[in-house]
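Report on one structure; see the data block that follows.
Other chains of the complex are left out, but the ones given are in their true place.
As written, the chains take the letters A and B, and residue 1 is the first residue of each chain.
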Amino acid sequence: MAVHRFAPTSYSNVIGTQPAVLTVASGDTIITTTLDAAGFDHEGAQRAPRGNPMTGPFSVEGAEPGDALIVTIDRMTPNRKTGWTYSPVSQQVVDPRTVADLPKSERFEWSIDAAAGTVRLIGGSARIAGWSFPLTPMIGCFGVAPERGQAISTATSGPYGGNMDYRRFAPEASIAFPVSVAGGLFFLGDGHACQGDGEIVGTGIETSFEIEFTLHLRKNAPGRWPRCETATEIITLASGRPLDQPLQFATTEMIRWIVEDLGVDAVEASHLLGQMVRYDVANVFNPAYCVACRLEKNEITSRMSLRGAP
Amino acid sequence: MAVHRFAPTSYSNVIGTQPAVLTVASGDTIITTTLDAAGFDHEGAQRAPRGNPMTGPFSVEGAEPGDALIVTIDRMTPNRKTGWTYSPVSQQVVDPRTVADLPKSERFEWSIDAAAGTVRLIGGSARIAGWSFPLTPMIGCFGVAPERGQAISTATSGPYGGNMDYRRFAPEASIAFPVSVAGGLFFLGDGHACQGDGEIVGTGIETSFEIEFTLHLRKNAPGRWPRCETATEIITLASGRPLDQPLQFATTEMIRWIVEDLGVDAVEASHLLGQMVRYDVANVFNPAYCVACRLEKNEITSRMSLRGAP
């Protein structure tokens, strides 16, 4: 249960099989930093090319294909006072007939007040003076090396994780990724100080972070897509296009999980999902959209767990 | 502000221009009953063909094309002790490669305990004994006569409303529909005792209801799709396929509403949506899928209203 402090000196714009920057044991905690999506650090210096440069990869002893690497996000602390967004909303989320009416996308700066727990646009007209939103940090892009020796751009996502941009991948959540290579090779970056559903302006409030997280190994784990557990929820997430496709994959993964952990069949799992399921549109901006399938923990679903049924 | 009790004697399986069954004034309240989706009433007798038979249409004095008809759902009381669902989940919401593994869809019966506020599957294996969900009534299908003299099956939906199957269209919500014909011609039916996101088993818990609702007219109203206001939320909803399309329409409608009521421009509206928007997958089963775009009421959004900015 060691705690490792790791100061990154290199970054990767793909998620793939690379030499590990640090090898840890299952149960160890790592404290490190991440750049913003454009490659800028806490001092405002660009340390890597734009496009979600990743810290890592971190290897976990004993991780093998077929296992799951479970990441618990212990803490996310913005390590500078500003972040940035784009605006207006993406052409992908408006009626095609109205796209021509939107101005070109531009960059805006935001102040981050960690003490007050808020973010606030810098500048802005009198019409929006006083608009302030809660500081709600999340990790935009993280995951493990994909199968078949692939090296995939951090713009997109897949069963291995990647640029999922899901606002519930936040402190106190644990996320399990299916391992495809020895050591797992975990990457992370692209932290957001705030983000609505869908990442519809193409960014959250992009900034650099100090992040503390813990890695656990589950041997011979059944998941095919990222699974997540929070204090109050059970979640699966998947990628694809159109939104129908990740919804299909995430629902199928949730049915598998229910069947595994509750010992029921697909019809019985459907009674639960039909009345209780919630869907989140994680992102509807990236090359692969992401949808989460979610169940609140209750008497039934609290018997489900990332580690398997108790 | 009259209260009308209306006992229906005929039902419609299309939403279109038909003679009104009752004409009321703006502000009036109507207490009536609805059949279940298969046409069965509180006594278990089939009164209309299957497929969401509608009660109505109700005409509102003075309603004209360009107005909005605002429906407040005052109360929904299940008027029998059972409802029904289908299971398993629709082939449309699972990975196509796993569809062949699912059994054929079958009908199941549920008991409704209004006093306890629960629904519970009747029968079921020991594995799911004790599975019980909260009673959360909602209207599956309602709306006003569409434009151009159309008469559209209650299986589907559009700007006029229809079979939207959205779980937040529930007691205490107010929903505004754009009027296309004189009187508006409001229809309703297809009540559910409970339903998860997406109506993914193809039904909620289908049953008959006594429903109390109030109709208000807003002259020269700007909405092009259903808009909704609850005590805590501002919502737009739209229809189409794939899910990307209703998300686009609902987002565009929300931008219009923000611009109208907050007096900001599209870039400023995007700052709000980018960080605060929530999306709900209302249904991902019907011929037209529905997505809702939602904002919690806060200092900013509480200045928005179905009736226009205060």
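One rule holds in what follows: a residue touches a chain if its C-beta (ideal position, glycine included) is under 8 Å from a C-beta of that chain, and two chains touch if they have at least 3 such contacts.
Since the model is a prediction, treat every value here as computed from it, not as a measurement.
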Number of identical chains in the full complex (with 2 shown in place) equals 4
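As a working rule, only the chains that are shown with their structure count from here on.
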So, in the complex, the side of chain B touching chain A is made of residues 85, 87-89, 92-96, 98, 101-103, 106, 108, 119, 121, 124-125, 127-128, 130-131, 133, 194-201, 203-205, 242-244, 247-249, 251-252, 255, 262-264, 266-281, 284, 289, 299-300
